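A single protein chain has been omitted from the complex, and every remaining protein chain is retained in its original position.
The letters A, B and C name the chains in turn, as written, and every chain counts its residues from 1.
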Amino acid sequence: MSGNSFGKMLQVMTFGESHGKAVGVVVDGVPAGLPLDEGDVQRELDRRRPGKTDVETAREERDRVQILSGVFDGETLGTPIQMLIQNEDVDSEPYEEREGKPRPGHADLTYKLKYGHVDYRGGGRSSGRETVGRVAGGAIAKKLLESEDIDVIGHTLEAAGVSLNKKVDLEEIEKNVEENAMRCADSEVAERMREAVMEAREEGDSTGGIVEVLALNVPAGLGEPVFEKLDAEIARALMSIGAVKGVEIGLGFESAGLKGSEVNDEFELGEGGIIPETNNAGGILGGISTGAPIIARMAVKPTPSISKPQQTVDLDKMEETEIELSGRHDPNICPRIVPVAENMLALLLVDMMLRSGRINPDRFGGVK
Amino acid sequence: MSGNSFGKMLQVMTFGESHGKAVGVVVDGVPAGLPLDEGDVQRELDRRRPGKTDVETAREERDRVQILSGVFDGETLGTPIQMLIQNEDVDSEPYEEREGKPRPGHADLTYKLKYGHVDYRGGGRSSGRETVGRVAGGAIAKKLLESEDIDVIGHTLEAAGVSLNKKVDLEEIEKNVEENAMRCADSEVAERMREAVMEAREEGDSTGGIVEVLALNVPAGLGEPVFEKLDAEIARALMSIGAVKGVEIGLGFESAGLKGSEVNDEFELGEGGIIPETNNAGGILGGISTGAPIIARMAVKPTPSISKPQQTVDLDKMEETEIELSGRHDPNICPRIVPVAENMLALLLVDMMLRSGRINPDRFGGVK
Amino acid sequence: MSGNSFGKMLQVMTFGESHGKAVGVVVDGVPAGLPLDEGDVQRELDRRRPGKTDVETAREERDRVQILSGVFDGETLGTPIQMLIQNEDVDSEPYEEREGKPRPGHADLTYKLKYGHVDYRGGGRSSGRETVGRVAGGAIAKKLLESEDIDVIGHTLEAAGVSLNKKVDLEEIEKNVEENAMRCADSEVAERMREAVMEAREEGDSTGGIVEVLALNVPAGLGEPVFEKLDAEIARALMSIGAVKGVEIGLGFESAGLKGSEVNDEFELGEGGIIPETNNAGGILGGISTGAPIIARMAVKPTPSISKPQQTVDLDKMEETEIELSGRHDPNICPRIVPVAENMLALLLVDMMLRSGRINPDRFGGVK
Partner (left out) sequence: MSGNSFGKMLQVMTFGESHGKAVGVVVDGVPAGLPLDEGDVQRELDRRRPGKTDVETAREERDRVQILSGVFDGETLGTPIQMLIQNEDVDSEPYEEREGKPRPGHADLTYKLKYGHVDYRGGGRSSGRETVGRVAGGAIAKKLLESEDIDVIGHTLEAAGVSLNKKVDLEEIEKNVEENAMRCADSEVAERMREAVMEAREEGDSTGGIVEVLALNVPAGLGEPVFEKLDAEIARALMSIGAVKGVEIGLGFESAGLKGSEVNDEFELGEGGIIPETNNAGGILGGISTGAPIIARMAVKPTPSISKPQQTVDLDKMEETEIELSGRHDPNICPRIVPVAENMLALLLVDMMLRSGRINPDRFGGVK
């Protein structure tokens, strides 16, 4: 296995299995002089942490981050920042009994085919627990973006078939998204989402949805043609999150059925310069940011862990069998995808800012 | 600008502006000993070439490829393969008159913001002409995949609002896709697509659609968790194609509204081993190929060049103005996206085969 | 700061400041199924550990490694291997008093110029303590090489002006190198080296030397022309070790004064195929391994920390001043460079084996 690092100028390498001793990340490329403490990271980890509401797995993890290098006297040194989070609530028992029986929709079979084994203690690196490292790293990226007045924010657009069928403005999202279990910008819709999620769960089933993530105040000029277009990099970053099966930018798939005159954003002169009237492009033209908000949406498949019986194959006996999953699982993963997607986007944006010379790679606040 | 190279073990670097002297590609990492001649590459370039049907731009390019290095006596040497295609039908006139007026939906404005200029001879690197290099490189990747019995094939699922509303099997796609202007698997649907495309064009407008690309017989085990998941890499590869605004794998966005029991592919014992009954996952679980066909779909936005008047800004006078585009443009780009998407997927798959040790990087047919 | 990772297919990212909480490494790209435990790593760390003899700094570190991920039931999972080593004997006092006065020969000034600060607790990432992560990572690489019957071994050729002026064979090196404080292949010469080192130390001065590292039984065919030649990669790997100011391969600088007929290794037919009679090339021709032993030598400058008074500049007052260093320093760093150089070479060789398809990246022992 390789592929556990992300980024070119800001590079994170994450590690840790879901049922091993610890998970974490090393972040390389953070400029020196950025104010940072464990609280900054803890805040993001707490948003990702499960067990807070009934739409999340009951696995309880305090997820206390320790920063073991790269920060001194409340500031980054410019050296790699290593962050460690111990695994605490590691209950491998329900996993052991299903050893050798790949779970449909999970990575058990492909890991077996690729590595010759499955880490039967749990999903290993294919578990959602892997995202702890992403979020810890992203928390630092968010800190850097903050200092550039760039905001990254996500919310659940659809869950369990219930859609937020109206335009919401940013203020609503910011106000409401942390106020309900579904991280939906409308609390009433959130409640209907939650009910639909719990209903499916009663049936032993799971549900999916759509998560949107926005970046505001991103400077124009990020993104490198031809292969490192900003939208291409966003697609990769978001599609690398487990359970995500589709990514779209701006109007996305909707634009496929429209005409050029309906999709093109016409330019007008505004106070801040040339600004498109609309933002069907999702803030990206020709792979380069326009200055308008970046808008990306992800299709989140239903959590593959369901308690309904499913057909699988017993790999030892090589015969078909049934499997019923009794572990602790998220009935709907959308609200927990929200902070992960935000932090992936934050990591990417800082990387692109560094590649485009918009952030000084050596020293926060610039080199004299 | 950087970002003009793609791949890690098989690396292509493309070059050339739409109205410059030439376009092309260098391909590094092809094993020695692969039979290859210019005809192999020409075949793919001819599929991409415009001007063959009325749904394509009238720009006429013969696109004759010259292989200038890396091949000797009909075989690859293992050295970088440089392929050059002269630009011939370079008519910059219609472009000159609109200098300084960024076209809505195009990269003119973002290039200006990023590089301080727009190549007023034409789209430069943001033009679809840039894909010549991708296709030339992909033709070599296809040759390598062929030798591994892997097929990559694309087709137009939807164009100008007309959808192929039925399941088609591979044979139909292979038989029909090169037989009609829309590269649709059903010739009757293709005709309706074409009519809708031409109708919009009459109005001075353009249309988009959905393109699907498949890879068959891909071995299990490709894709590197966590950040280099096969689906993440596919999303990046396909989203890097101009006009693509969304990518989905398997059921994609449809899965967002379904339940776990509907989406999970149950495993059964087949002749070739453990095979999922269905392929909702699009051939990828946990970021790793399962052995089932890889299925990816792209949302293609309507071609931004339309002859209807659109509002823009005159950058010299800094005042709002109108623009009507009279150049030669594709009224619908879907059929021409098909070979580009195929070749991007081919490049990626060879890269992943090399990364996973499935193709010998030094020598075609292996090292004794 | 970036640049804390090494390797393409086998990638290590090291972290930790000399006077911070911990140092360590994440190793990504180790195939699944390699037998590994903490003892394998500890053995190499113990070889690097200071304080064992009088030619080394008195700083005492037990350097106990903890493997926090990537290994389960005594075997690698294929997932990233995170190794953590707590810093214990962290005495920042002698450092504090010299804050603001860059030490000649050290990185204090350049860090200040680049990052706007110096980590006054000690050398931070520029300290030799940084090599703990390299050695821990290299220990895993050595394990992989062992399974391919490849040996990497280093020894001190010259120290404090005392040279090993004779050809030694491998057996002698293997037998003697761990038996004396200088890691010299001849114990009598080692004693003379040690005396010269201690004599200089008495004067408050330090000494340098030459370290040689060999790799035996390396398969032919490693190294990628043109820029990733095996010798180019070796030069980078070894020159990245602090205090190394020169790298040469085979005859190296000696060949500059010789003639082609004296330097060219003529080919003869041997049992194992075509083998050069001599090995002036140091096992590499055209950037590719020949199958003969790889031979590389490093110039190690005298440890910059000396207790003699040296002129420097007080950065606060911006006036010239003197500095005398009283911390615990290695009077000669050659014997401690030996394991670091070996482990860097081991990391590189595994990476090149993976790039050349000689080791299966997914699974130790190969994919069926």
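Definition applied: a residue touches a chain if its C-beta (ideal position, glycine included) is under 8 Å from a C-beta of that chain, and two chains touch if they have at least 3 such contacts.
All values reported here derive from a predicted model rather than from experimental measurement.
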item	value
Sole residue of B:Gly24, B:Pro50, B:Pro102 or B:Gly208 that reaches the chain not shown, by the stated touch rule	B:Gly24
Hidden partner chain, touching residue among C:Asp28, C:Asp151, C:Glu248 or C:Asp362	C:Glu248
Residue touching the undisplayed chain, where the options are B:Gly78, B:Gly260 or B:Pro302	B:Gly78
Chain not shown, touching residues in subunit B	1-5, 9-11, 13-17, 20-24, 26, 28-30, 32-33, 66, 68-70, 72, 75, 77-82, 84, 114-117, 119, 121, 124-125, 361-363, 367
On subunit C, residues whose C-beta touches the chain left out of the figure	1-6, 14, 102, 104-107, 109-111, 113-114, 125-126, 130, 158, 161, 200, 205-210, 220-221, 223-229, 231-240, 242, 245-269, 274, 276-277, 281-282, 285-291, 299-306, 308, 310-313, 315, 318-320, 355-356
Where the missing chain touches subunit A, by residue	8-9, 221, 225, 354-357, 360-362, 367
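Definition applied: only the chains that are shown with their structure count from here on.
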item	value
Closest chain to the centre of mass proxy, which here is the mean CA position	A
Between subunit B and subunit A, distance of the C-alpha-averaged centres to the nearest whole Å	27
Rounded Å distance, subunit B centre to subunit C centre (Cα mean)	46
Whole-Å gap between the CA centroids of subunit A and subunit C	38
Set of subunit A residues in contact with two or more other chains	1-5, 14, 114, 125
